[in-house]
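Please see the structure below; I have some questions.
Excluded from the complex is one protein chain; the other protein chains are retained at their positions.
Labels run A, B and C following the written order; every chain starts at residue 1.
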Amino acid sequence: MNTSVKIAEGLILKNPVLSASGTFAYGEEFSEIFDLSLLGGIVTKGLSLKPKKGNPSPRVFETTGGMINAIGLENIGVDAFVIEKLPFLGQFNAPVIVNFFGNEEEEYELVAARLDVDGISALEMNVSCPNVKKGGIEFGKDPNTLLSLVSRVRRATSKTLFVKLSPMVKDIREMAIAAQEAGADAITCANTIPAMAIDETTQRPVLGNITGGLSGPAIKPVALKLVWDVHQCVHIPIVASGGINTYHDVIQFLLAGASAVEVGSASLRDPLCFIDIIEGTKAYLKEHSIQSVTELVGKLII
Amino acid sequence: MNTSVKIAEGLILKNPVLSASGTFAYGEEFSEIFDLSLLGGIVTKGLSLKPKKGNPSPRVFETTGGMINAIGLENIGVDAFVIEKLPFLGQFNAPVIVNFFGNEEEEYELVAARLDVDGISALEMNVSCPNVKKGGIEFGKDPNTLLSLVSRVRRATSKTLFVKLSPMVKDIREMAIAAQEAGADAITCANTIPAMAIDETTQRPVLGNITGGLSGPAIKPVALKLVWDVHQCVHIPIVASGGINTYHDVIQFLLAGASAVEVGSASLRDPLCFIDIIEGTKAYLKEHSIQSVTELVGKLII
Amino acid sequence: MKDVRGTVCNNTKVADDTFLLSLDCDLPDSRPGQFVMVKVACGYEPFLRRPFAILSNHKQTLEILYKVKGRGTQLLAEKRPGDILSILGPLGNGFSVPEEKRQVVYVAGGTGLPPVLSLAEDLKQGVLIFGAQSKDQIPLMSRISSLPGVELKVATEDGSYGFMGLATDLLDELTGNARGPVSIYACGPKGMLLATSECARRTGSRCELSLEEFMSCGFGVCSGCVVETIHGNKRVCRDGPVFDAQDILF
Partner (left out) sequence: MKDVRGTVCNNTKVADDTFLLSLDCDLPDSRPGQFVMVKVACGYEPFLRRPFAILSNHKQTLEILYKVKGRGTQLLAEKRPGDILSILGPLGNGFSVPEEKRQVVYVAGGTGLPPVLSLAEDLKQGVLIFGAQSKDQIPLMSRISSLPGVELKVATEDGSYGFMGLATDLLDELTGNARGPVSIYACGPKGMLLATSECARRTGSRCELSLEEFMSCGFGVCSGCVVETIHGNKRVCRDGPVFDAQDILF
């Protein structure tokens, strides 16, 4: 039985189960509880050029079947990551996929260039960030903006490049096509859904940042649809993100067209869920006499 | 204590709690279990020019904190509604708000015109329908398309006009502004979120239509954010829809900027929830010494 | 239809994964074939109610016979005497009363037993054919056997009890040998209903089927549970669950 999937020439995952950005920090804490070499890949917290302080507290709130976060992309910055965190991640036998973002095209480019170092297998661009030069509209909202941004980043790095899309767009397909056209090697589909919580006793927003992003099982049906849509229109691999909690979810996302999945919020509640998910996936393959994970990708029977 | 809210010149709701389209049919079934006169308003199933058969079964699927439906807008058609259902609804002391849709601009116009009859207090346009003349892209995805559509319908009817937006757009604010500019009296915010379910044991989609729309508590945080966004940019009233289950939700949506709310999926599981929600809202007002519901609208403390 | 509170009196295992739940509750009078929507949890997990046939509803006591399939029925199986459930019902149309002088045959497969058993307990006549996979899957044997006027015939697929084969094999035999007109009442898996309906057509029997579809509301407002009939889409929860077999487009 073969659980490995090839995402790009330089990137073969031993299994399709990755961590997700922002729910795995830089790997250190999780390494205390399981061997990170078991993972298909390690996706790290989103990095910016300079360290970022993030949003005021409260930053997280639980909702029905999920949670809203408004961390505000707090991170140690790309330099500190390369110097302080990357060597640690090098110990494990799992590709390191570094999530990053910027506030303008140039910052994306600079961060990507700075991450073109050994020990990193791929970059994941978070395009759900406001473009400060364009009045704060997210890069991931318009296909032309995205095409231009991804093209610049593509030229700035030799690494395998994932583009992580925003879910809340007019048509995710045109975004995926733009990313592919600009040279992305894979599409991560998708980020959290914009959301909000209000405490009616105080009559105030719950989160320090007022709004945040919804994740967890609540959004799984939405993410599944997005992956299915993207699968209809691109030929590069899709990495699914959104509400993956069990191996059932993994199989469903593979069938919808994903080649791999990222597990985010689920690992906040259950740090060992990765192991259950990987084992469950293997057991499913065995039970259904499927030789290779890749046989399932996009094979939804209509 | 005053629970009434004014939506337009001709439309004052005795309380801000309405039924939602597609979860209340034409009112007959619910009338067996409670007095519909208690409602702030009755929103009926979406009507088309001709009767519509809808999608193949299965049509509904439960998900974490919600459900996906792919009913496919099955309805009896506008003529049968006016003749067979409207007289029944006339018995109750609650405004009747008729949801409708079309497959092209002209159909919307014709349905609206046909509904310009006594016994109907307002129309609610569902714009989450594919525009068959424009390659099947939803009317509610593009502000110019929406502006043109709503303008035509506006001319076709003398009724109070709600425009019910799609949640999955680039920026809900530009859609709300377009609707307002075209003469809408209120914005219903918002419809279900596109979603999908897969059964990994059969490797098939669960729903006959493959994809459907997600509703229920799972989407509440998303709907709340959309209402908050829309509230920043329009001056016409907002009617909230999405995951409203309790009076807590009602107060939260009012604070975010809604003048009234629609209760959909919650009433499928609990047909009597309307009464609890209305009573709970009153109790909240009393407890907080608030004279009128309208004092809460948009009064989120930042 | 009313939304009533039911207090669990008993919730006992009566066969493999199968439980008999009795509730103290003030449900309005119902007819065999009608059902209730049960809220199995207070929160939103699961979000929707679950439909169950009314096995009996007399003197403030409601009986439900159910099989554990997923988490909803699992939660139900965890209920203890004294727990309170919200019950919406009675819902749906129920079986029609057979014309006089007709021989009555009930056909039930698996979890399709409750509605037809309810009818048999009401009519106190006829033959009840019950099909199951094996002996361990047969609930309420002694209750059914001791029903006055009703004869029980059991078919098991593995032959561990009664006739080895399908319930519909027994039905074919019975209708083949019948001397007068027959009325068939059936509930069970789709394949069984199809075969039953075929048999009825062949033998010119009257035949009513109680259908199952996944339901969200259960009282007719969402159109989530439709089935195609010769009269167009019909809601299983409101226009059924009992339909004339001739009307169904399988």
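Keep this in mind: a contact is a pair of C-beta atoms (placed from the backbone, for glycine too) under 8 Å apart; a residue touches a chain by one contact, two chains touch by 3 or more.
Since we're looking at a predicted model, the values are computed, not measured.
S.K.: For the chain left out of this view, which of A:Gly65, A:Pro221 or A:Gly257 touches it?
M.R.: Residue touching the chain left out of view: A:Gly65.
S.K.: Looking beyond the chains shown, say which of A:Val111, A:Leu268, A:Leu285 or A:Leu300 touches the absent one.
M.R.: Going through A:Val111, A:Leu268, A:Leu285 or A:Leu300 one by one, A:Leu268 is the residue touching the chain not shown.
S.K.: Tell me which of A:Asn2, A:Ser37 or A:Ser57 is the one touching the absent chain.
M.R.: A:Ser57
S.K.: Quick one: which of B:Ser48, B:Thr64 or B:Thr145 touches the chain that's been left out?
M.R.: Once the missing chain is taken into account, the touching residue is B:Thr64.
S.K.: In the full complex, which bits of subunit A touch the chain not displayed? Write them out.
M.R.: Residues of subunit A in contact with the hidden chain: 22-25, 29-30, 32-33, 45, 53-54, 57-67, 69, 71, 74, 216-217, 245, 265, 267-272.
S.K.: At which residues does subunit C meet the chain that is not included here?
M.R.: Touch with the absent chain occurs at residues 43-45, 71.
FYI, only the chains that are shown with their structure count from here on.
S.K.: Express in whole angstrom the distance between the two chain centres, defined as the mean CA positions of subunit B and subunit C.
M.R.: Taking the mean C-alpha position of each chain, the two centres sit 36 Å apart.
S.K.: Which parts of subunit B, given as residue numbers and ranges, touch two or more other chains?
M.R.: In subunit B, 63-66, 216-217 touch at least two other chains.
S.K.: Enumerate the residues of subunit C that touch no fewer than two other chains.
M.R.: Each of 44-45 in subunit C touches at least two other chains.
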